[in-house]
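Notes follow the structure.
Apart from one protein chain that is not included, each protein chain of the complex appears where it belongs.
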Amino acid sequence: MELKAKTPAGGGLSAGQIVQKYGIVFALLLACLTLTLINENFLTTRNVLNVLRQTSINGVLAIGMTFVILTRGIDLSVGSVVALTGVFSASFATTSSAGFIPGAPWPALVAIAIGLLVGMGCGGVSGVIVARFRVPAFVATLGMLSAARGLTLLYSSGRPIPALSDSFRWIGTGSVLGIPVPIFVLLGTFAAAHFVLTQTRFGRHIYAVGGNPHAAKVSGLPVNRIRFMVYVISGALAGLAGMILAARTGSALPQAGIAYELDAIAAVVIGGTSLAGGVGRVSGTLIGALLIGVMNNGLDLMGVESYYQQVIKGFLIVAAVMLDQSKNKQD
Amino acid sequence: MELKAKTPAGGGLSAGQIVQKYGIVFALLLACLTLTLINENFLTTRNVLNVLRQTSINGVLAIGMTFVILTRGIDLSVGSVVALTGVFSASFATTSSAGFIPGAPWPALVAIAIGLLVGMGCGGVSGVIVARFRVPAFVATLGMLSAARGLTLLYSSGRPIPALSDSFRWIGTGSVLGIPVPIFVLLGTFAAAHFVLTQTRFGRHIYAVGGNPHAAKVSGLPVNRIRFMVYVISGALAGLAGMILAARTGSALPQAGIAYELDAIAAVVIGGTSLAGGVGRVSGTLIGALLIGVMNNGLDLMGVESYYQQVIKGFLIVAAVMLDQSKNKQD
Amino acid sequence: QDKPKIGAAVYGLNAEFMQIWAQAAENHPAVKEGLVELTVFDGRYDALVQQEQFETMITQGYKAIVFVPIDIEAGAAAVDAAAAAGIPVFGSNTRVNSDKLTAYVGSDDVQSGYMEAKHVLDKIGCKGNVVIIEGPIGQSAQIQRLEGNQKALAECPDVKVIEQQTANWSRAEAQTLMENWLTAHPGEIAGIIGQNDEMALGAIEAVKAAGLKPTDFAIAGIDGVTDALHAVKAGDMASILQDGHAQAQGALDLAIAAVLPDYKPMSEIWSQYPDMPWADGKAKEYNVPWTPVTADNVDALLATRQ
């Protein structure tokens, strides 16, 4: 038996096939093209940076979510973890007397390290509950969603933690070579995630566990540890996002991040990662997040009324995925 | 193919096994017992009716969600559909001049029929997108979540639709033989759903589609039609819940129902239905919804501070499912 | 032992304003002295949850309820149920569209909307373009503040509202919205009317992020949350203080008076606001005045937020 070459490299794809194969990239380009034609302000350096900066938080969350979803899990708690790490790290970075951490503002790096640790802690708890106690991820992280929000409110007494030190705010508002820091954070996170998922042993493990946990176990992989780790990663990235958010808005709000999980999951799924695990790419996630960001930006730029925005956004999300539908054949 | 051990049938169960087998019932009983001991008002007729009435809306939503989840789907749009059917049906039932439907208030039955149709319409659209266009349920219903909320706000101009006719409000506030109508609606919905899922071909086919879509297709089942139907059912029940909600609160609020999908899915999953489809019972869902209801009621009865409530609730949800963990072995 | 129980049902405790309100209620002298037992219920931004909490309070034999509904139209059924059980309900902060409400302590949102818009318009000299960042459309506070905004705008026919959109009281949403507007209308926006402080603060951050100076804009918000006080102090914006402390303690005084015979109001707010007389606790409405936050009073206000 001889097998023929796969899809003929290069040429020979019909237009329809191209749309299907690169569906989501195509949808993104289409959206950008349309907006460029409709609105002269869309394709300006400034607006492009805006879109990227606005995407940074959802993008970072969605990248963490990709790790979790690749193992067949889900992390509903990211929005709450955003708020919790925000107030925690901010309380070490506040310059106002409202800061109740002695010695605040601490050096920004300390505050950031604390934020990351808090995020990883939340992720770790979810991870243990999922991996060790076999509680479905949906329930475990729903519990964390509720608990982390409660802790946020308790820690902050329900009030914003204001007046953050300039060095801390730099991660949200600073820029290097004219490019805002959050964009570097997003791209750095993406590059690291892409490297881990495609080039490392741990990345291979993640795909195997998501693709067939039983086969992964039989092949000697530490399935539980891998399951645990993806939640830690998601928590750490939620922590990062929480700090960017606090740094951007200038104070850490305990009510921040509500419903962020939905946008993050949407970016992952739009980007072609299957909720059934084992299949997907973090580059797809980035494109998914960008698509959502461009959509929000474009509708605002065109001055579409907010109610219509919601209706239109609903249809656009579905339409984008339909373009990409060939990847999602179900049976 | 993965084989699973079954619990030994009948007698000879150790205490531990009993807890595992009936984990969630046990958790519910434990919660009720604790609350009865702590608070003398918990086990009063009035409070029990309260809990049941408070559970009615989430219960009805969760029953519809059970159908969807059994087919491996998910319906994130129920909260928005609650709001949409609320304002739609209410606009036919309002006695105030704000009502812009000529002839309003129409007979309650007309308003209710319209509400159900709107709910089924939303579910139908999601169903077509999932079943026919193969868009992952998460994305399709996320789109509907956004679109239905936008439509709600557009239709109502973002304002509550107040002053509903007494006959319409009866479904939320009336009572028969001293028992509130919403409780009858919940129990009626439960009985019907239980009958359909356990006794009818359609019900068993739902399990088949969720358990193994390929096998269902090869056995000649109309897989797409079944997938479509479960969303219609979920939409109809979301409509029912929306009308109970509007009738209870006395006016239909366009911002009603936000995040209700999470509680509904939680009830389903706590009740032992697998998000992987094909396994679960609507009686479990009812118990899951009751557990959530008792938890909310009990924490309020004891006057636990709201921030602590959220933390505690997070832990309790996870703990309840851990008790029931044997059902959720993953690999 | 058997202290009368009073419940406070507020629409949600996640944001600072209601937090100030709740703390004021808990710090009421009568509560501190143990004359009554107060429980604050968090309505989690859901009318139904609030109604259920009413049911719980009725079961638990509460003697009076202070009520902050999520919307003017959203609480009537709950008030009816309490009234049917003979429990008096006192509105605070947000009205309820029900004649069963025993009394109401709040501030007139139309007035604050007028005051903040007026401030913006004065600063831009009654000409140029402004944007309005609104609360969730249809909520009573949004409707009334907008009414006030428009009243002020009507006095300046040369001013054009070039964008008007909701940011749902959220700082992060307002920030994104403003970033996009600054792109869509470069150099055209002179005034920013935020219907609350959070959104105004978001707009300030967007302005800064675009490399512009907030002081070059006329920006105003409402509520007087702590961050806004800091921003006022920095000269970045104007804010109108809504005295949640007074709304809470005033309503609580009324509720306690309904429960304890011969009770005399214990909160200091009645002396603080001579314009709002106690009237033996018999009036139907108590109007807590708005206080514009200025360079003069900002430090004193900040001192109360420790």
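Labels for the chains are A, B and C, by order of writing; each one numbers its residues from 1.
In the analysis below, a contact is a pair of C-beta atoms (placed from the backbone, for glycine too) under 8 Å apart; a residue touches a chain by one contact, two chains touch by 3 or more.
FYI, contacts and distances are computed from a predicted model.
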Identity of the absent chain, which is to be given by its UniProt protein name, from "Monosaccharide ABC transporter ATP-binding protein (CUT2 family)", "Oxaloacetate decarboxylase gamma chain", "Dihydroorotate dehydrogenase" or "Heterodisulfide reductase": "Monosaccharide ABC transporter ATP-binding protein (CUT2 family)"
Chains in view touching the one left out: A, B
Sole contact to the chain not displayed, among A:L37, A:L109, A:A191 or A:A215: A:A215
Full-complex contact with the absent chain, from A:L187, A:V279, A:V304 or A:L323: A:V279
Chain B residues touching the omitted chain (full complex): 1-6, 195, 199-201, 204-205, 207-208, 211-212, 214-222, 278-279
Interface with the unshown chain - residue positions in chain A: 1-8, 199-205, 207-208, 210-212, 214-222, 278-279
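One rule holds in what follows: only the chains that are shown with their structure count from here on.
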Furthest chain, CA centroid comparison against chain B: C
Chain A-chain B separation of Cα centroids, rounded to whole Å: 29
For chain C, residues that touch 2 or more chains besides their own: 13, 137
Chain B: positions in contact with at least two other chains: 153, 158, 306-307, 309
Residues on chain C engaged by chain B in the complex (per definition of touch): 13, 39-42, 44-48, 51-53, 55-56, 59-61, 70-74, 76-78, 80, 97, 136-139, 143
Of all residues in chain B, those that touch chain C in their complex: 41, 44, 46-47, 50, 53-54, 57, 153, 156-160, 162, 173, 245, 248-251, 253-256, 258, 296-297, 300-301, 303, 305-307, 309
Interface residues, chain C side, partner chain A - complex: 13-16, 18-19, 22-23, 137, 163, 165-166, 170-172, 175-177, 179-181, 183-184, 186, 198, 201-202, 205, 208-210, 225-227, 230, 305-306
